[in-house]
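Right, chain A next:
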Amino acid sequence: MDDQMYSKKLLTTLLLTLLMVLAACGGNDQNDEAAGGEEEPEDLTNNDAEDTLVVGLDDDPPLLDPHLSTAQVESQIFKAVYETLINVDENLDPIPGLAKDWDVSEDGLTYTFYLQEGVTFHDGADFNAEAVKYNFERILDEDLGSPNASDLRLIEEMSVEDEYTFVVELEEPFAPFLSGLSHRAGQMVSPEAAEDESIDLSNEPVGTGPFQFVDRTAQSHLEFERHDDYWGDQPDYQYLEYHAFSNEDTRITNLVSGDLDIVNRVAHKDLEQLEENPEINMSEEDGIGFQGLMLNTDREPFDNQKVRQAMNYAVDREAITEVVFHNGAEPAVSPFAPSSWANNPDLEVPDREVEKAQELLEESGVEDLSFTLTVSPSPAEQQLSEMLKSMLDEVGFNVEIEQVEFGAILDRMYEGDFDIARLGWSGRVDPDGNAYSWFHTDETYNFTGSSNEQLDELLIDARTTVDQSERQEMYHEAAEILWDEAPYIFLYHENDYKPMKDNVQGFNHVPDGLIRPADLTLE
Partner candidate 1 sequence: MKNTSEEYQLQVRGLEVGFNNKKNFTQILNGVSFNVQKGETLCIVGESGCGKSLTSLSIMGLLPESGGIRSGEIRFEGQDLTNQSMKEMSKIRGNEISMIFQEPMTSLNPVHTVGKQIAEAVRIHRNVTKKEAYERVVEMFELVGIPSPRERVHNYPHEMSGGMRQRVMIAMALACNPKLLIADEPTTALDVTIQAQILDLLNELKADLDMSIVMITHDLGVVSEMGDQVLVMYAGEVIEYTDSRSLFDNPKHPYTQGLIESIPKLQGKTEELPVIKGSVPNPDEMPSGCRFSTRCAFAKQECFVQSPEEVGTEDHPVRCWMYSGEWQKMTPFEGGESNDNSSSEAVDRQPIRD
Partner candidate 2 sequence: MEQSQNLSVQKPKAQNPRLRMLKTMLERLLQNKLAVFGGVVTFLLIFTAIFAPWLAPHDPTEQNYSAVLQAPSIEYWFGTDNLGRDIFSRVIYGAQVSLQAGLISVGIALIIGVPVGLISGYYRGFIDEYIIMRMTDAMLSIPALVLALALAAVLGAGLTNAMIAIGLVLTPNFVRLIRGEVLAHREKEYVEAGKASGISDFSIILKHILPNTIAPIMVQATLAIAAAIIVEASLSYLGLGTQPPNPSWGSMLATGQGYLDSAPWIALFPGALIFITVISINLFGDGIRDMLDPKMK
């Protein structure tokens, strides 16, 4: 009833305003109400501009609880308010986070973490081994249903050695374990806040990070303030805000002529324009994800390997990276970015070969080559899908494009109700994160329905092997199998761009694409 009352009040106000306007007009001239506002479009914020950093995000982060989080954009926020046990540097190598050091046993089964001392959560709770244990248990708790539990699933036992020493025993060696701890599974929430029924961590995060949560305006912006008791170096500025602009043009406008200081994502069509702008600095870094087409191998015509292979030759990856991404992406042939140690340099990007594709199609003997390409309705996706249609139609396919919201695409994936979907991966620090759950039989993101025993074996071996050069071999081989099997048509690796105002300094471009706000200084 409250809301009805509220809306009633609002409407009454509206009506009264209307009346007042009418009355005013009947009486005399009315001043133009906007006459006073001839300032520049600045000041999204009421905090002191000198002391505030404003980050522009491409989407409103839905869930601020790192253990429940699935959306990429949420991780941006976590870099302000939470900290992970392990951090990664620009080369994606692990560096200390809340764990100042760690030991891994020879057999790769026992991990001992030596924790930072004197760390407190924003609510005053102490950070210690018990807190880590609490967090791990929380993630593994089935009632919580954390989508990030898989990173910790192999934990057999964990123990609090002393207040600042924490030991984990794994069931079997798990190479990506540490990199998982640099991500959501390693994020430490305040146990007190998590237990407190009155605090909704999804909306009011409580961590140990350099900034503490102040306020959130749903689907608009988030406000943070410097955490005075932060154990590390104090950030350069007092206030931090995240503003969501799902519209890429608005986001850029607010960077160029508004008061966004740095932006997490930029439409490639705007790259040249931003690079020419003297007041904007652009940081570029290879991405770690992959993008392409998910083929439903349970359906015709993609149950036929030759048809799938034909697609690999039908698409012009160079044209795509040039026209859609303005050269801000690298053509892709495997899940591993060219900069990754897992990348197989022998796999070269093929030229577009129409005849070869047509031959393969002919060999396949499949006659009905029509299918629906499901894409999400963003401008770049639309542009890409139209290019793909044009290329594929030319070799003999008959493509119908269907624009469906991302959420609905996922829905269809789970139900297997699609022919081809435009679905990619933002990437993980460890190559396992780009391969296992995507291409191992029946794994979470393997919506293709494809299954290859040899590949499965390789992917499992690669994650249970500790030695990196051995793993590299395995991933090279896996990439070759993937190319040949072609359940997924790799198209490009998107580079990561972070445009910022020229007074923003200290930006450390880690390929995971996350902005670490505490590093930044304002000149």
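Points worth noting:
Criterion: contacts are C-beta pairs under 8 Å (C-beta built on N, C-alpha and C of every residue); 3 or more make two chains touch, one makes a residue touch a chain; residues count from 1.
Selection criteria: all candidates are chains of the complex that A comes from, given by their letters.
Here the structure is a predicted model, which means the values were calculated and not measured.
Only one of 1 or 2 makes contact with chain A in this complex, and that is candidate 2. Looking at the complex, you find that chain A touches candidate 2 at residues 248-249, 267, 269, 273, 319, 322-323, 377, 379, 382-383, 385-387, 389-390, 400-404.
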